[in-house]
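Excerpt of the complex: some chains, original placement.
Each chain carries a letter (A and B) given by its place in the written order, and its residues are counted from 1.
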């Protein structure tokens, strides 16, 4: 099945990006494994917990868990040569983003949810693994500060939804959404497209203490 | 129903505080929406996941999700004039805190839990949206470092519980608890009341590395 292949590519790529993040924080091997697993499988887990969709994917298929651990371990071994592969990574990550989005969206639809909830499920699956990774590495999640990322996940959901609504067969819809979202992401990276930012500053005198007045 | 109106006011106010937090971190529009949703709906989601109370509110009523997104979007547009409205905000936020607390407490009681669990459910619903917001914005959650906040949520639960125990009708209990908690919070803000703080310092020589010795 096409989606399974994409899923495997996606979790492998995400596990590797997670491992590199952990390496930037000089974590030990165990931490690297954990960050890799969370990055790869966290998005799906968040979606499943919020929708009450049990058992979670990695509980049902522990082999995916072992795959991400293996990917993390390989990353440790080949990290030296990793930076020459950065572009390949960005492409795999883009493929993963759209793949995760489609899978999340599909699961919510199968559970009988409507457009809004399945859109949220799709975007959550696509982006929240990376968000948890950034929280564990103590960064402000960069998903919200770089080129178009979460928004491409959202646009892919809309594309997927429209294709299904106009009666396109499922297989074709998946392929079309993949190509569409993947191309969008490549364009966004190439041209450095960004969402408009919302910049807000309190002009109080107590600037130091008021950085996050509730 | 009174509680629904309060709930809607509360999630709108919380969504706006979330959007402002995101703006202080210069996030893009998508990040602003997500932080707004998490701040407004995260408390209830944490409670529901921990109590196993499915489906979550926003899954059952996706319109609340759209309301918080709309509130976030409006916040982006009117942010310039926001600081003149700070006091109104603090009042709405106080109303939201008590409203969330009552709702969380009531849901736990309806599920048949006792005082301790329903108190935890009430306080969690009241404060954890703000905590997740602060984590995503990479701050130490300020809930624990400002004027009385979480503790007012807790005192409101006690008030609510006592009213029910002495046989006050539910409607009256809700109104009484709201007025009581809201007044407490206003008094706390006005006089800058704070909980006693617990300050602990290791006096080790290895001070740099031991900031968080487990």
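Going forward, a residue touches a chain if its C-beta (ideal position, glycine included) is under 8 Å from a C-beta of that chain, and two chains touch if they have at least 3 such contacts.
All values derive from a computational prediction rather than experimental measurement.
Copy number for the full complex in this structure file, with 2 chains shown: 3.
One rule holds in what follows: only the chains that are shown with their structure count from here on.
A straight line joining the Cα centres of chain A and chain B is 28 Å long.
Within the complex formed with chain B, the residues of chain A that make contact are 49-52, 113-114, 116-117, 120, 131, 135, 138-141, 143-145, 150-151, 154, 194-203, 211-214.
Across the complex, chain A is touched by residues 17, 19-32, 34-35, 45, 49, 54-56, 58-59, 62, 65-66, 76, 79, 82-83, 93, 130, 134-139, 142-143, 146, 149 of chain B.
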